[in-house]
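A protein chain is absent from this complex, but the other protein chains hold their places.
Naming follows writing order (A and B), and every chain is counted from residue 1.
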Amino acid sequence: MERVKQYFFVLQQIGYKEQRKKSSETNLGVVWNVLNPLLYMVILSTYYNNIIIHDIDRFPVFVFTGITIYNFYNSATKSAMKSLVNNKNLLIKTKLPIEVFVVNSIYSGFREFLFSSIALIPICIYYQVHITWRVIFVIPILIITASIITSIGRILAICYTFFGDIEYLYSVLMSMLVFVSGTFLPMANYPENIRYILTYNPIFLSIFLYRNNLMYGLPSHWSVWGKFLGWFVVLLVLSRLLFDKKKDSCVSML
Amino acid sequence: MILGNRKRRKIAENKSSRGNKYFKDSFEVEDLSELKESEEETVISVQNVTMKFRVATQNVSGIKEYFIQLLKRNITYREFNALDDVSFDVYKGEVVGIIGTNGSGKSTILKIVSGVLRPTDGTVKVDRKKVQLLTLGTGFDMELTGRENVYLNGAIIGYSREFLDAHYDEIVAFAELEDFMDEKVKNYSSGMVSRLGFAIATAGDAAEILILDEVLSVGDEFFRKKSLARVKEMIHGGSTVLLVSHSMPTIKENCSKVVWIEKGKLRMIGKPELVCKAYQQMRETPQTTSTKASEVS
Partner (left out) sequence: MEYGLKQYIFVIRELTSREIKRKYSRSVLGILWSVLQPLLFMFVMTAVFSGFTLNDISYPVYYLTGYTTWSMFSIATTTAMTAYEDNKLLFQKTKLPREVFVLSRDYTSLVNLGFSSIALLLVLIFFKVQIKWTVVVFFIDVIFELIFTIGISFLLATIYVFYKDIKFIWQNIIVMLVHMIAIFYPIERYPDSVREFTAHNPLFIYPDIARKSIINGTCEVDQLMAMFMWAIGALLIGLIIFKLAENSIIKKI
């Protein structure tokens, strides 16, 4: 119990430090968190309105939900990637496992996600989205998503200490993934074979399940849950293995 | 150089008078080397520790280059022994110096003792909770204030919030930064930074095992006196100190025992004068071939 308390204390302190650092670089910070998905929502729903076959009603809400989840993946993994290197002089001193820095990035990414989702409330009201009991599922969906992101973050953090250019390659990957995660383009438009591959994309799975249970109140096919949980388990195991194995050489490199 | 009889007598007198000074309650002692080992209780036990790393023979800085080299079959690894079968014990109340040329494994052994690295082979018996590591780069964040850094650093090195709340004033008082705690650390002088770092690491009774990485050789005279006095106080209270330094005078003045680690292997353990002398001799004559560890007392 003591240990858990200490863990959270450390997390909070690191989070505070990172936030102060960020706010010294840009003054926008908090405002931008809420503004960004809203802006995207407006722009994307305007410009893609015509080409989206109109069985997506409430397209703006569709876009908003997609963008907030995507941003969570994007910013959390990117900051997790650099978390070990950026905190190298604290790494040696910490009594907790060095993972705590990665976890902190995810934790603040999650907070940003929640913050930006505040705007979801007025949007849902405006577009008359009917919330059903299925919205309960959003909680486990978000928790599993956070865990998937943490696993990815762990893997990236280790790789980044060895290969610096993974930062660039990963941002290229993420900018491609926007288009194949169902962020703002609905699946129906994609050709068959692409659609099949798409269903294995974890970002897509998160967004799909999130939308189904929040917006539409529809049950999701068991295969979707299957793949989602599959990613959760596989990534958890992989990241644990990699992290434990490479942790020591990592620390010595820093 | 042969010391004349007169000089030798003087040194002996000084030694005994310093001994007397110790048993008075003043902490004006000049060095720590005259302390007696209170109990033969082992506080740190390093047993046959080996640390192996797989290092690529090519310096690969990016993933793209990695794949090219892989295709060219240029990627080979060599096994690098940062530490090779190193063993030594540290008893309670000792001040142990660790010396060795650069890259010999000094920082590796520190990382292992403080728990950040796990050795490939061998064990280290130490109560990690009691270890406090003080390095030159204090890990302060320049954009935060002194107060915020106390909590950040304190949290990182394992103090709980309650502990920090209780000892906050004490820390500030030791660092003598009462009026500066709400200023950003980037405005501090280097002396202020080292004082604060030292204060945090030695707060309360938490640091039973203190590891000092080059810290005693920096700072102004005022800081050196103060930090030395504090370390002395802690030793008197039962703490143990591991001191890493390149400065022979610092080692000779303060340590009761010196461990010399050279290129991953334990070269020598013993009294400071002897080990340091051997070390300096090796530096001057690069063709030394002796690699056996020797106990000199």
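Points worth noting:
FYI, a contact is a pair of C-beta atoms (placed from the backbone, for glycine too) under 8 Å apart; a residue touches a chain by one contact, two chains touch by 3 or more.
Since the structure is predicted, the reported quantities are computational estimates derived from the model, not experimental observations.
Checked against the full complex, the candidates A:8, A:47, A:115 or A:200 give a single residue touching the omitted chain, namely A:47.
Here one chain is not drawn; of A:61, A:185, A:205 or A:251, the residue touching it is A:185.
When the full complex is taken into account, the listed residue touching the unshown chain is A:36, out of A:6, A:19 or A:36. Take chain A: the residues that touch the chain left off the picture are 25-28, 32, 36, 39-40, 43-44, 46-51, 172, 175-176, 179-180, 185, 189-191, 194.
Note that only the chains that are shown with their structure count from here on.
For this pair, chain A with chain B, the centres built from the Cα atoms lie 41 Å apart. Contact residues of chain A toward chain B in the complex are 2, 5-6, 9-10, 12-14, 16-17, 20-21, 24, 89-96, 98, 159, 163-166, 169, 248-249, 251-252.
Listed in rising order, the residues of chain B touching chain A in the complex are 53-54, 60-64, 66, 82, 108, 111, 114-118, 128-129, 133, 135, 137-139, 141, 143-144, 148, 151-153, 155-158, 160-161.
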